[in-house]
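Next up is a structure, given as structure tokens.
Just one protein chain is left out here, and the rest sit where they should.
Per-chain numbering from 1; labels A, B and C assigned in written order.
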Amino acid sequence: MPSRSTETEHSPAQSELGLERIVFFSDAVMAIAITLLAVDVRVPEIAATAARAELPARLAELSPRIMSFVISFVVIGIYWMSHHRYFSFIKRFDFGLMALNLLFLMFIAAMPFVASLLGQYPSLPIGVVGYAADVAAIGFSLGALWWHASRSHRLIDKSLDARTIRAMNLRALGAPVIFLASIPVGLVNPFWGMVVWWVSPLVVFVAARLATRR
Amino acid sequence: MPSRSTETEHSPAQSELGLERIVFFSDAVMAIAITLLAVDVRVPEIAATAARAELPARLAELSPRIMSFVISFVVIGIYWMSHHRYFSFIKRFDFGLMALNLLFLMFIAAMPFVASLLGQYPSLPIGVVGYAADVAAIGFSLGALWWHASRSHRLIDKSLDARTIRAMNLRALGAPVIFLASIPVGLVNPFWGMVVWWVSPLVVFVAARLATRR
Amino acid sequence: MPSRSTETEHSPAQSELGLERIVFFSDAVMAIAITLLAVDVRVPEIAATAARAELPARLAELSPRIMSFVISFVVIGIYWMSHHRYFSFIKRFDFGLMALNLLFLMFIAAMPFVASLLGQYPSLPIGVVGYAADVAAIGFSLGALWWHASRSHRLIDKSLDARTIRAMNLRALGAPVIFLASIPVGLVNPFWGMVVWWVSPLVVFVAARLATRR
Partner (left out) sequence: MPSRSTETEHSPAQSELGLERIVFFSDAVMAIAITLLAVDVRVPEIAATAARAELPARLAELSPRIMSFVISFVVIGIYWMSHHRYFSFIKRFDFGLMALNLLFLMFIAAMPFVASLLGQYPSLPIGVVGYAADVAAIGFSLGALWWHASRSHRLIDKSLDARTIRAMNLRALGAPVIFLASIPVGLVNPFWGMVVWWVSPLVVFVAARLATRR
């Protein structure tokens, strides 16, 4: 098994440093993606003479983009917290973990694009569907990472009991399943597709809260 | 209490690594936001033949944006130093700390937008008011984080005495209250709204200086 | 020898911190470059009335840019993993290592540019050739870094045997040689130039897999 051999090849200290770099690189990518979200909210360029009259209306037109910024910030924030929680249990790494982590980060890096799509065309099915597809992909890839790491305690702490692991695997599917389910709804009616999401972060938030409490 | 249970769930070593990631992620977001401030100061595109004659005047037009860059750099710099100081006392984390920290970072990520608004429309109330509102939100969210962490020594060093904590809570409100107060002034007269701010960093700088000295 | 003297000047603890900063700085540059790749995939601006009809076609036009984003993400991801692997053996640093690392990072920082060139002009020789040249430069500079570090165990772990080092040196040349070879092919026919690449990541992936397994 590859993961086993990684363990034997690297000393524990090396493995720790290597793991730290994976975590660090992921934090940096998530930090950049979350900060770039705001770059899409651009200040409208208006000639000096017309600015006083037109600026308030032009800023009001930005409200879907601002809403998209806030939702996306919350989405990346929640996934950062999940990543943070999973990696507090992960003690070793292998090629599969690195590859799944890069896949997760690729979908994170695509967030500014889909957030911009949603912010610009919130009333078109394509904006809602594209956004939902990326959030679902983020959720599934992180879920796959946790499943890969936790299966028969491959890369995690031996002390974590099988029931908690199973519960975490199930919980990981919550948000992406909701976003996946919002795709057919959004195709029919973009507004109701978005309504489905507002339920999702609420559910995840409450679940995360309960998880921390236990 | 959730914070207590976090303490018992994670071993001290795990808690330390988890805390380090929170600090790290915050530093990365603040570093990106502070560097993106300069991106708004764009070099004007002028045809080669006209450049020699027009460039100096066009660069002079950038002066409000450059001023906005410098003020915003100082603002984020000061809040980075405050964050640095608070987290030198914080020893544990819970869900509330992470959520409040993400809220603080969301307002930090919005700085390039409001800085651009101010740089482009410094003589309109909306530029001054939007900027003041974001800085106030940054200050209040960081103040709330410290209040949450320090209340009955929940997440901080037991050695910090109650009087120092109270003083730090009060001081945290200084800057955001000044920026909040500048909003009505800025609505009437944008210039005087900005004059109120120049007092604010001065006050914070001196306060921070005194705090380090004690 | 400069590297020797660095060893004697700094205590082992200092050297470790210094090495950590090099690794950290590299991770940050790679994280930014990999996230900026997505910035080139811009949402088309269409008037509200025409958006419903035109958006799908306009998004379809983005497909070469999306393909370029995915390839480039994989390329930087693979080189991040190589960098990660090499530095798990590197224990000391000297001026040459820092300079070669900066050279490697300069070619990484150029990736968003060549990815944009390829995404915009995938059917022109110049897009394919520019891209291949940058990836080859990334590979050769990282190979030179490893060669510099591993030559007579200058900066690496004494425990790594000469045969493994030689194998790693050879393997480092695999990808850049393939990309270099794709340049004349791409000059004649851009499409076949790209076909050459698709072989390359496959080869590197399999090689990395085998390397981890041993």
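Points worth noting:
Rule of thumb we're sticking to: a residue touches a chain if its C-beta (ideal position, glycine included) is under 8 Å from a C-beta of that chain, and two chains touch if they have at least 3 such contacts.
What you see is a predicted model; the values in this text were computed from it and never measured.
Where chain B meets the missing chain, the touching residues are 23-24, 27-28, 30-32, 34-39, 41-43, 45, 51-52, 55-56, 59, 69-70, 73, 77, 80-81, 84, 87-88, 208-209, 212-214. Within the entire complex, the positions of chain C that touch the omitted partner chain are 2, 5-6, 9-10, 14, 17-18, 21-22, 24-25, 28-29, 32-33, 36, 94-95, 98, 102, 105-106, 109-110, 112-113, 116-117, 120-121, 124, 126.
What we mean here is this: only the chains that are shown with their structure count from here on.
Relative orientation of chain A with respect to chain C corresponds to a rotation of 90°, obtained by superposing CA atoms and rounded to a multiple of 5.
Separation between the centroids of chain A and chain C, computed from CA atoms only, is 25 Å. Computed centre separation for the pair chain B/chain C is 35 angstrom, with centres defined by C-alpha atoms. Each of the following residues of chain A touches two or more other chains: 24, 28, 32, 36.
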